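Below: the structure, in structure tokens.
Omission of a single protein chain aside, the complex is shown with its protein chains in their original locations.
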Amino acid sequence: MTAPARLRVDFIACDGRGLCAEALPGLITLDDWGFPIVSGQAVPPRLLADARATVRLCPRLALRLEAGR
Amino acid sequence: MTARPRLLVPGPPGLAGHTARYGPPPALPGARQRDALIAEVARAGLTGRGGAGFPTARKLAAVAGGYAPVVVANGTEGEPASAKDRVLMASSPHLVLDGAVLAAEAVGAAKAVIVVHRDVRAIIGEAVAERARARVDPVRLEVRTAAEGFVAGQASAVVQWVQRGIPAPTATPPRLAQRGLRGAPTLVQNVETLAHFALIARHGASWFRSAGTPAEPGSMLVTVLGAVREPGVREVAIGTPVGQLVDLAGGPSEPLRALLLGGYFGTWVDAAEALARPFSSAGLADLGAGPGAGLIAALPVGARGLSETARLVRYLAGESAGQCGPCVFGLPAIAGLLERLAEGRGADLGQLRRWLGQVDGRGGCAHPDGAVRLVRSALRTFGAELPVPPGGRR
Partner (left out) sequence: MSALLGGSQALWFVSRASGLALLAAFSAAVVLGVAARLGPRLAVGELHRALALFSVAFLGLHVVTAILDPYVTIGWAATLLPLASPYRTLAIGLGALAVDLGGAVLITSLARRRLGYRTWRAVHWLAYLTWPAAFAHAVTAGGDLRIWWVALVLWGCAAAVATAVIARLLAWLRGPDRAALGALR
């Protein structure tokens, strides 16, 4: 069983381009200024592969998948 | 507690005067002494005096494990209402420098960078030069003038300022204790923390704990300003009642409505509620407040709390390092709504609360979090000032 994984945004790197919200609409929404809101909840196992792919496609490398505590 | 000051002992200036007042710092010839000092600091329960309150011994231990670490003494004092660090550096520069040197020895650093507010640059520069001539320090001291601005005092911003001249916070991970100044494990400590550290090294943990509370031991420097007769910086035991601190500042100059506790990033509390409380994390926690950077600002009856808050938030918005969307766009938007509210024009409170939620915790540093905390406490404390919408309910 893998440890719970959480999505985290590095807001210093983030530019508000919005690819992540398009790729993972179930887990990521955009605030009023176009920046991603990640819930901080564990990523459900069925979305883990999609989450990893989304991390890869952020053009600013601002999205991270971290092992939860 | 002003009966026996620890950090602000008056006396003749210069290294000789300092040694006469405080005695010489202990020598740390080997690893055993260095580890023993860190253990003593842990027993003393010293926590950071820069506002975050992180246990100092834990930071020391984390950095001590690294290769070729470096120490940064943070005397930036970016919070404009706070004066304690400058007062400390002007009165007891050698105590701060002792702390920086001892910290460097404790973690195995060869160098300590002392970053100081420009008001005290000359004093600190002279103190360092005097020490260099007397050859008292086993580590190198380098003095840098701090950057201006609210966010410039944030730990990683100080490191970036020293490294590349831009006082902008950086993302963690990696933590500064792992990779900081030019990639080295970096210990960043507020100058007041280092001063306490220098005294613990001389007098030990039990002495340090003889003031303050068991959970929050020691003394702290507090800046009291606003509607008080004698604003200024004083040293007090942690846990001293807030009312007593106001009295030490000459008492209120007019009846008080509210107090701002902690700093511009802190919390508004109703005066009547706050005055009875101990000025400590534990004493203020259930009010959603804390001592923060050791600041108490008194707001008189008749002042408009929302206007003050709107002014503060507009200032904070302008002080953003400009790196993170929610801060860059959210804080000015929130300031705009607050200004409308303060002027008595209608504003969508729901919108305000939504934006507060969207900005809180969504930045590269705690700057937006502090602004959100300030605004939420203002809505609570100054709720009576809010315009009543047509429906009659706020």
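By written order: A and B. Residues from 1 in each chain.
We adopt the following convention: a residue touches a chain if its C-beta (ideal position, glycine included) is under 8 Å from a C-beta of that chain, and two chains touch if they have at least 3 such contacts.
The shown structure was predicted, so the numbers you read here are calculated from the model rather than taken from an experiment.
Of B:Ala227, B:Cys324 or B:Val359, it is B:Cys324 that touches the chain left out of the display. In the full complex, the hidden chain is touched by chain B at residues 147, 149, 160, 166-168, 321-325, 328-329.
Against the chain not shown here, chain A presents residues 13, 15-19, 22-23, 33, 56-57, 59-61.
The rule is simple: only the chains that are shown with their structure count from here on.
Rounded to a whole number, the gap between the C-alpha centres of chain A and chain B is 33 angstrom. The touching residues of chain A, counted against chain B in their complex, run 9-16, 31-35, 37. Remark: chain B residues 168-171, 323-327, 329-330, 333, 354-355, 358, 362-364 touch chain A in the complex.
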